[in-house]
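A protein chain is absent from this complex, but the other protein chains hold their places.
Chain IDs A, B and C follow the sequence of writing; residue 1 opens each chain.
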Amino acid sequence: MKVAFIGMGTMGAAMALNLLKAGHAVTVHNRSREREEPVAAAGAKRAASPREAAQGAEVVVTCVSDTPDVEAVILGDGGVIHGAPAGAVVIDMSTVSPSATRRIGAALATKGIRMLDAPVSGGSEGAQKGTLSIMVGGEAADVEKAMPVLSAMGKNITHVGPAGAGQLTKAINQIIISGTYLSVAEGLALGIKAGLDMPKVVKAMAGGAADSWVLSYRSGNVIKNEYPLGFRVRLHRKDLGIALEAAKEMGVFLPCSALVAQIENGLVAQGYGDEDVSAMARVIRKSSGLD
Amino acid sequence: MKVAFIGMGTMGAAMALNLLKAGHAVTVHNRSREREEPVAAAGAKRAASPREAAQGAEVVVTCVSDTPDVEAVILGDGGVIHGAPAGAVVIDMSTVSPSATRRIGAALATKGIRMLDAPVSGGSEGAQKGTLSIMVGGEAADVEKAMPVLSAMGKNITHVGPAGAGQLTKAINQIIISGTYLSVAEGLALGIKAGLDMPKVVKAMAGGAADSWVLSYRSGNVIKNEYPLGFRVRLHRKDLGIALEAAKEMGVFLPCSALVAQIENGLVAQGYGDEDVSAMARVIRKSSGLD
Amino acid sequence: MKVAFIGMGTMGAAMALNLLKAGHAVTVHNRSREREEPVAAAGAKRAASPREAAQGAEVVVTCVSDTPDVEAVILGDGGVIHGAPAGAVVIDMSTVSPSATRRIGAALATKGIRMLDAPVSGGSEGAQKGTLSIMVGGEAADVEKAMPVLSAMGKNITHVGPAGAGQLTKAINQIIISGTYLSVAEGLALGIKAGLDMPKVVKAMAGGAADSWVLSYRSGNVIKNEYPLGFRVRLHRKDLGIALEAAKEMGVFLPCSALVAQIENGLVAQGYGDEDVSAMARVIRKSSGLD
Partner (left out) sequence: MKVAFIGMGTMGAAMALNLLKAGHAVTVHNRSREREEPVAAAGAKRAASPREAAQGAEVVVTCVSDTPDVEAVILGDGGVIHGAPAGAVVIDMSTVSPSATRRIGAALATKGIRMLDAPVSGGSEGAQKGTLSIMVGGEAADVEKAMPVLSAMGKNITHVGPAGAGQLTKAINQIIISGTYLSVAEGLALGIKAGLDMPKVVKAMAGGAADSWVLSYRSGNVIKNEYPLGFRVRLHRKDLGIALEAAKEMGVFLPCSALVAQIENGLVAQGYGDEDVSAMARVIRKSSGLD
């Protein structure tokens, strides 16, 4: 298909390369133009603006940082809305506010342009291997049309509901990991302070009610007190901020998530914002007199 | 082996039956004597007291409710300590305080009786099927001697460290599930309030960083707002109380676990103490105006 | 002095009447024009827009709901910035974000218009009696110039620092009352559940370390489980949102305030948003099985 791809960050560049490998005709654009080069070297065309990239595209993928960036590349001067033909499908794969997504989709609809919100999980590794989980909100017909593009980038692709449902699902994902990381940190800190053989303790819990992706893949960080990436505290904090804002609008009670948001404020304030989100354990460890 | 088994609750009776199936010679005792009957019908001898049951035993298993019960059946009048021969191994499979376990083990040691603390996870289903996870603290030689008994009752048997280490590992397990249940409840409540198709949302997160045993096996409860057992709020609250007490003695900072303990106080106060621990979601749902 | 007053809500109207009583020449404007009438009947002129009201004014007071409203009446079409003469002092008495305040002040400065941020505490009663506490941020010379206006509206007028310092002080105020209300609710709930004679309990704590304005003036609400205004949950929630956002920007760890924000989300979701902020006790009472 003819695909425009806006946003050549670590995630976006890897995803665009997978689109090329799958045989799509890809035109890319990035605010810092030099970041287009590696993908152009692999066969993509370059465009001077989101608008130019979107001209003639069947599908436009956007993958940028936050709500204002999505608004700028889609609705701003030189934005996708001014270039994409009626009938094109915009897939926004950024993590942004569910209500902003609906607002942007409504604006695109006035020009006959379709929109899907399709945030991902799986990190840069998933982006490179094309194994991202993609949570898609929008109309079924649009999801079907976009499927050749989505399936080139991810494995677990789920159409979870109407416009905004993808972002809400990502918010749910970020809420759930908050408490899981925090409670894994709390439990392990008790064992570390007691001097237990922690890898054995983790093994003893494997497969039981305490088991989780976080316990399986991140308990090592907490035990070693080293937090290589992974997924940045700063980014999870941004995503969790979106989730808490949505919860505030909707009237949902999230005491554990709110506590984690404060712990992450503290991590950023202490200079740990660019460590992996498992660095939440630093606060538990320090407050317990371990470090 | 010659095994005494004290405590014919739901868990204990199922575990004793598995010992019989594995060919051990089992003598049972329970405070309410009639609860010994089903196991006796399957081939166990009955004893009038823990002391009598322990006479001549190579291994004595205790599986009762709380610290005072363990102290009573092991150290009390008519207790195991007055019947078990020197060299016997007492395996306490109750969930009790790590410091109480060490105290009891020290008392047994004065008579040459060995002790392992070996709490379990896996619930009544695991007890029946012999697939419990068993977290064992004590001396390696004693674990080896007790292994034919342990392996008749569980699958994932881990020797995690010296006396008390089994109880500490169970405490860690109960801490970790606290925050996992709470954050799953928080995330799902957001989706339920937004009207999403929740089974699809759960499917979209499968295999990713938000995935866990709790999400896999208990999200259905939260979505349906029905909390069949499973594992009682009341029992998890008791276990979490032990963990928080140990953390207090040791100086460990457990903000998420402390919040969950309060939520469980509230559940018991509102009459939900005998529901599954996933009923924690009731508090999130109600406070969010869902019920 | 020649004073323009924008915003004839419950607070603003009462404050404008006090300015008239003190002999100032007051011109008022309100978006819903009919709300200007009672103050006009007491001697104020009416203006068709903030801009018109500000023409020729020495001091312009704004007292509206939230950041976007302040931006609209000061910087929007027909805003104060287009009417006020160079050298005039704008006093914004709304509770808004400290960073928004600085932004608005900088915009006014480009026209030579001065700005003070001067949020208040003391509620509608304080507004009527002219006994508000006023927390003022800005330049000393501007505070001095505005003092005849400020002193007609409040009693405890404190110049706390440069631009934004007034709003930050108000944020601190709203943070502190959060935990005070919550802990008073928690303590009293214990006594209520125990069946104590609660007015005697409150009397026993008077003057000691547990004493506070909240205990003195709002414990009766918690005891009776009735929450007449006072200060709305909805408004405190808005103010606390501003404080948490400022804390996020600055990297400050506010676990208790974040918990209160979630409790207030729950109150709004359950239909209690227009009760007094002491209604926070509803959550503690209900979760404790009292109601």
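Keep this in mind: a contact is a pair of C-beta atoms (placed from the backbone, for glycine too) under 8 Å apart; a residue touches a chain by one contact, two chains touch by 3 or more.
The model shown is predicted, which means the values in this text are computed figures rather than measured ones.
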| item | value |
| --- | --- |
| Listed residues B:A22, B:L75 or B:V268, member touching the removed chain | B:V268 |
| Omitted-chain contact residue, chosen from C:M11, C:L116 or C:L168 | C:L168 |
| Interface with the unshown chain - residue positions in subunit B | 241, 247-248, 250-255, 258-259, 261-263, 265-266, 268-269 |
| Sites on subunit A contacted by the missing partner chain, in the whole complex | 255, 263, 265-266, 269-271, 283, 286-289 |
| Subunit C residues touching the omitted chain (full complex) | 98, 121-122, 133, 135, 156, 158-161, 164-165, 168-169, 171-180, 182-184, 186-191, 193-197, 200-201, 203-215, 231, 243, 246-247, 250-257, 259, 283-284, 287-289 |
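Definition applied: only the chains that are shown with their structure count from here on.
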| item | value |
| --- | --- |
| Chain ID, smallest distance between chain and overall C-alpha centroids | A |
| Distance from subunit C to subunit A - Cα centre to Cα centre, in angstrom | 38 |
| Subunit B and subunit C: spacing of chain centres that average the CA atoms, whole Å | 52 |
| Where subunit A touches two or more other chains, by residue | 247, 250-255, 259 |
